[in-house]
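One structure is given below, represented as structure tokens, and several questions about it will come after.
Only a single protein chain was left out; the remaining protein chains are all shown in position.
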């Protein structure tokens, strides 16, 4: 059940100049967290970052009561969260949002662009638990945008593609060969990343007649259904909150022009 | 000459729960700093404290390029300045304001209320240099408000008075015996502290016909004469800037109702 | 402990702390974080006659100490509220006040009529100040004549406490308050959001899909306080104050400026339990200052 909870900064793992994992530790027990769930984090000691910031929960350790959040620096809030002191208190509202649906059987394909891989470690774990075979396709502009490929490879085969060819196949994710192999019987494609990428993936999934779920990263003021700022339009022309009805949507339900 | 200069936090000395000395170190040489001069400090990393905050320069070490500032916590800015990291950069605009006048010969009396003692270490040093004999009278509500009596006693005899009698004589500063001794031929009284105290001191000085200089702590937006927010009224009914014409005023020039 | 009861027309609040329309949804979204039953009241999300989908995304931009929104009154319409939502939320042990919107005077009347019949709801807030809808909304609140007409029209069909929510986007808000007082309002609430804009310089484009939106949050507090102060001096009906209240001291400032009750808006987003902290803080303040009855504070500047 969602809650406000204080954590303490337990440590950082810097992945490159502008991406890091932050580990947050709590004295209270953690609620159950489903893949795709996110947290609204208050940037402490910086009233300049007025609203909370939403981040997927990258990993969770219930025994030690630790959450890992993957953060890519894009502005003041993500920068400030990267330079807290060990032990500094951080307030989270979580777990928020819905989760991915898991098909009876695999294989499934996970396509992430850059920091869009954040929700997919927990998803990979869940899939493995349910014995659903997963393939990861991680894309980015350069190899700098790809992170923790080894971590992911515990949960499925990992392919990479970069626009400049500095890692994996050169090109955009939707050009990757794993998608061209029409014999691969994917039961589901999951995607998260920049909007144009997700739309390209959705188009491809439709062509191939594979169900596709996308996790949207809309701007949010609250994260729990109070403000109605985070909407996306559905296929029926309704505006629904990404924070409560999402962030995961079956793309067929969205009003995406694809 | 006044300037904007970056310092680094070199260390803290906590004097009690809500008062501390902060040492700030620079790589550049320091300009000459006169007793009474102050600095406008930008509270770093906290856009919630929008304007700079003015503080007297408590002490200066030209050789090692270090300034000491005495700070009493009264709000968000003074609190935030008390919890910076060693080495964190801090921007100062300084040295600002005028200085005290030094009589040909002593003795002189310095009356400070609480954190009003901040400008009087440098003044004591200057007086000693000029062989002007100084007596300090430090007052506060309780002994908690009195700081660094030993430091001051290098530059003159130190008397203390507290309202609750927890240190020195019990009562308000203006009741202290050193002021009653009509035979003490003070050539000047300097004062800094809460307004009512300074006014009481000014009244007493006038009665005794002793020149009196007060250092005012008005609210400031800029500190260098740009905004005209910090004014005090002069005896002639003019509004003058405390930051440029002060902070030190001969009380006979002020429109104080005393 | 100080007596925190306040009265707005016939509406009795057990304390002056309420939540602002559009920032607290229907209260249910906050149940995991706090007990809505402890509030003086809840002003629920703006209602219109029919379902409205609101404006396209993006509807939000953060600004220095505040945010712009252009939600545009997304809601499922007053009938849905009356049938589906109110029966659930009236169970909260607090006053529920509807926020009534329209594109035409006729709309306002129809919505108010429907709410007039609603037992257990004792007041409505007439929103003539929403900056985020093309027709109606703020247009009513910035024009003295249409503000009068809307208030008079709704007054005729609504028998319980009628609160009119004023727009801050006017030259003379005190004059506007007098007009709606004359027209039959039992109370005024202010301020709604200030018209503002945000631009993304990198892509040379406005951030909001609607170009402009409404500014709320601590950045507007000094402006809102001034308006509450001016309106309090101008009218003899109660004033409900809001605009950037983040904590109990802010709330006290609004009461000192003249507010009988206050609404907490944007602060609910960053701390969904903030309203209860404000109640506790007000209680503390009263204790420290020897205030026995909270109404002593209303307009109590010295």
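For clarity, chains are labelled A, B and C in written order, and residue numbers in each chain start from 1.
Please note the rule applied: contacts are C-beta pairs under 8 Å (C-beta built on N, C-alpha and C of every residue); 3 or more make two chains touch, one makes a residue touch a chain.
In this text, all values refer to a predicted model and were calculated from it rather than measured experimentally.
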| item | value |
| --- | --- |
| Options C:115, C:219 or C:261, residue touching the unrepresented chain | C:219 |
| Candidates C:82, C:105 or C:197 - the one touching the absent chain | C:197 |
| Residue, one of B:15, B:34 or B:51, that touches the chain absent here | B:51 |
| Option touching the unshown chain, where B:34, B:229 or B:258 are the choices | B:229 |
| Contact with the hidden chain (one of B:2, B:125, B:141 or B:206) | B:2 |
| Hidden partner chain, residues of chain B it touches | 1-4, 42, 47-48, 50-52, 93, 218-222, 224-233, 237-239 |
| Where the missing chain touches chain C, by residue | 61, 63-66, 68, 142, 169-171, 194-199, 201, 203-206, 211-212, 215, 217-223, 225-226, 229, 244, 249, 252-253, 256-257, 285, 300-302 |
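The working rule: only the chains that are shown with their structure count from here on.
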| item | value |
| --- | --- |
| Computed distance of Cα centres, chain B from chain A, in Å | 55 |
| Intercentroid distance (Cα basis), chain C paired with chain B, Å | 47 |
| Geometric centre distance via CA averages, chain C-chain A, whole Å | 36 |
| Two or more partner chains touched - positions in chain B | 47 |
| Set of chain C residues in contact with two or more other chains | 64 |
